[in-house]
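Right after this comes chain A.
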Amino acid sequence: MNNLEKKKNIKLLQGNEACAEGALLAGVRFFAGYPITPSSEIAENMAFKLPKIGGKFIQMEDEIASMAAVIGASIAGLKSLTATSGPGMCLKQENLGFAIINEIPCVVVNAQRGGPSTGLPTKPSQGDMMQARWGTHGDHPIIALAPSTVNEILTLTIKAFNLSEKYRIPVILLLDEVIAHMREKVEIPAPEDIEVINRKKPTVPPEEYLPFKPDEDGVPPMANFGEGYRYHITGLIHDHKGLPTSNSQEIDAFIRRLHNKIQKSIKDIIIYQKYSLDDANIALIAYGSVARAAERTVKLAREEGLKVGLLKLLTIWPFCFEEVNKLAQQVDLIIVPEMNLGQMVLEVERAAQGKCRVVPYGRVDGELINPIEILGKIREEIRK
Partner candidate 1 sequence: MKTVINNYIREEMFPNMWCPGCGNGIVLGAIIRAIDDLSWDKDKIVAVSGIGCSSRITGYVDFCTMNTTHGRALPFATGIKMANPDLKVIVVMGDGDCSAIGGNHFIHAARRNIDLTAIIINNMIYGMTGGQYSPLTPTGKYGSTAPYGNIDQSFDLVELAIAAGASYVARGTVYNPRQSTSLIKNALDKKGFSVVEIISDCPVSYGKMNKMKSPADMLKWIKDITVSKKVWEGFSPDEKKGKYAIGEFLSKDRPDYTELYEEIIKKAQERGGNK
Partner candidate 2 sequence: MKQEKLIEVYQNNSVKISIRREWCKSCGICVEFCPKDVLVPDNQGKPIPENIDACIKCSLCELRCPDFAITVEGVEEKDE
């Protein structure tokens, strides 16, 4: 593709606007939400833009209802989005589980703010990383992505929809207050340059359709309600027909399949970026707005002659275990700066398997982590 010939579509967008833009490019046609800082601009953008393209927006009575409506609209055939922040994310967990067990594609944005509870509504945090993984009850898989720039918000929102449709699973997009509200230059891709994935449909006639019988990739084809395939959806553990089962073999196979369909395709799902890691003996692992600071730290450290590199996580869940494990064999020290008191560092420790030192660096005062303080942490650890 010759990009030089094409006039680039560059816009100055706020993070939340970029999320809405990305969703539209991915084919979103339904949004249900409830006002909450710092995510409300996504809802406002959707309320304005969706009806212009024949899509639907609804402001529900609460976050629980928003999540339910999004799932309902998805089953009826529309790509669906909701956006919230910590307190709302807590309320969405119940129906998020329903979407997982019934393999209903949808995207849930959590623009993270400080917590617990009402916490810090207008200040950033990365305190919901483990909530994204284990927020809803039961043993379940999840996909969560974490952009660190406004441009990445756009591209990862598209990616979130694609993964959601492809693997029939809700995808959580983890923003934080800073990148949700900051404005940056964004390159809006032309629709023809974007890969848009839609859920696969059944190829068999209705009388042969088993709504929860997986194909080889572990994902069952999905008929939307109203398309002539009449079937049952339930939050109870169900068999291939979608009817409740208490057969222990069926239960076991079902739960394992939910996990395996993600595990099988982990290479397609996991994305990360490496900065100056080739010769590094010290690695930073960061995500979200902290990754921006960490990238700068790498430059500053290199100027001092320190061999520091960065692994920037874009897919948070499933965790890039293999890559971190490899990295731990290469470097002597991994520092994990994050705006919490140590959440993803736990995964890093697990993946490192004791092959190098893993050190957390946390900040929970509602302020961003800056490059200098990460550099300070590096110096401090070197001295040890």
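Miscellaneous remarks
Definition applied: a contact is a pair of C-beta atoms (placed from the backbone, for glycine too) under 8 Å apart; a residue touches a chain by one contact, two chains touch by 3 or more; residues count from 1.
If you want to know what made the cut, all candidates are chains of the complex that A comes from, given by their letters.
Small disclaimer: the values here were computed from a predicted structure and weren't measured.
Here chain A touches, in this complex, candidate 1 (chosen among 1 or 2).
Per the touch definition, chain A reaches candidate 1 in the complex via residues 29-30, 32, 48, 51-52, 54, 56, 58, 60-62, 64-66, 68-78, 80, 94-95, 98, 225-236, 243-244.
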